[in-house]
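One chain of protein is taken out of this complex; the other chains stay put.
Now for chain A:
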Amino acid sequence: MTETLLETAGLCRAFGPLKAVDDVSIAVKAGTITGLIGPNGAGKSTLFNLLTGVLAPDAGKIRLKGEDVTGLPPDALFTRGLGRTFQIPRPFARMSVLENVMMAPVGQTGERVWGPFVGAGRVRAEEARIRARALEVLDFVTLAPLADHPAGKISGGQRKLLELARVLMGDPEVILLDEPAAGVNPSLTATLIEKIEALNRQGKTFVIIEHDMDFIMRHCDPVIAMAEGRLVFEGSAAEAQANPVLLEAYLGTMVHG
C-alpha cells in the first residue's frame, strides 16, 4: 500500500509576521500511522487546522485521495473521508454519550426539519440502524456502559475515546488525532493505542500529533518533524531517533523552554 491519501504542496500560512506554516509539503501514505512531532510553536496545530479546513492556507495545495480540497470547510472534508479529534476534547457536554455518537453520521434523513414528519418510517429505520452501529462503536472504544451518561461528565481520557467514536461513525479513511495521549491516564492511553492499532489493521490511516516521544517511536511510522513552521525531517521512527537535526530541534526547545 503506497498510495498517497493526503498530501500538501508548498503549504503556507502566516499570522501577521509569523510564518506558522512555511512551505510544507507532506505525503501521507494510505495505511500508515504517521507521527507529526515538533516543539511547541513548530506549527503542528496550524498544519492540522489547514488540513482539516479550519484555516485556509495563504498559499499551497491540499489533496485528499488525489482531489484538490484546498480551502474546503471542515464539514465538506469530513464527508470526503477526513476525520479529526481535538487537542482539548470537544464533547457535546449536555448530551448523552450515545447521542454524541449518533449525531455524527452524515446525511441522516431525520436531520432535515421535515424529516420526522414526512419520512417518519424511514427515519425510524435509520435511527435503529445508527443506534445499533453507535452502540457497536461505543463498545469498541469501551464506552458502552456510559451510553446514557452526560458527555460533559466523563473523564478526559474517556472524552478522547468518545471523540474517536464520533469520528468513526463517519467511517473516514484518514483520521487526524491531535495529542491523543496528552492528559490521559496510562490505562486509557493503552486502550486508545490498542484501538488505533486495531483500526489501522482494518485499513484506516492516521496522522497523529504527539509530544510523548515514546508513543511516537513505538507506534508511528513514518515520522514527520516540524520546527519554526518548516518541515525538518521525514523518515522512519528509527531514522528519527538517529537524526541530529531532529535531536537539536527538540533538545533546543527543551533547553530554551
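The definition used in the following text is that a contact is a pair of C-beta atoms (placed from the backbone, for glycine too) under 8 Å apart; a residue touches a chain by one contact, two chains touch by 3 or more; residues count from 1.
Please note the rule applied: contacts and distances are computed from a predicted model.
UniProt records the chain missing from this view under the protein name "Amino acid/amide ABC transporter membrane protein 2, HAAT family", selected from "Molybdenum transport system permease", "Competence protein", "Amino acid/amide ABC transporter membrane protein 2, HAAT family" or "Sulfur relay protein TusC". Remark: the omitted chain is touched by one listed residue; of A:41, A:115, A:183 or A:235 this is A:115.
Check A:136, A:173 or A:228 against the missing chain and you find that the one touching it is A:136. Here the missing chain is touched by one residue of A:8, A:52 or A:189, and it is A:52. Within the complete assembly, residues 52, 54, 73-76, 78-79, 83-84, 86, 90-100, 102-104, 106, 108-113, 115-117, 123, 126-127, 131, 135-136, 138-139, 142, 144-145, 147-148, 150, 166-167, 169-170 of chain A touch the chain that is not shown.
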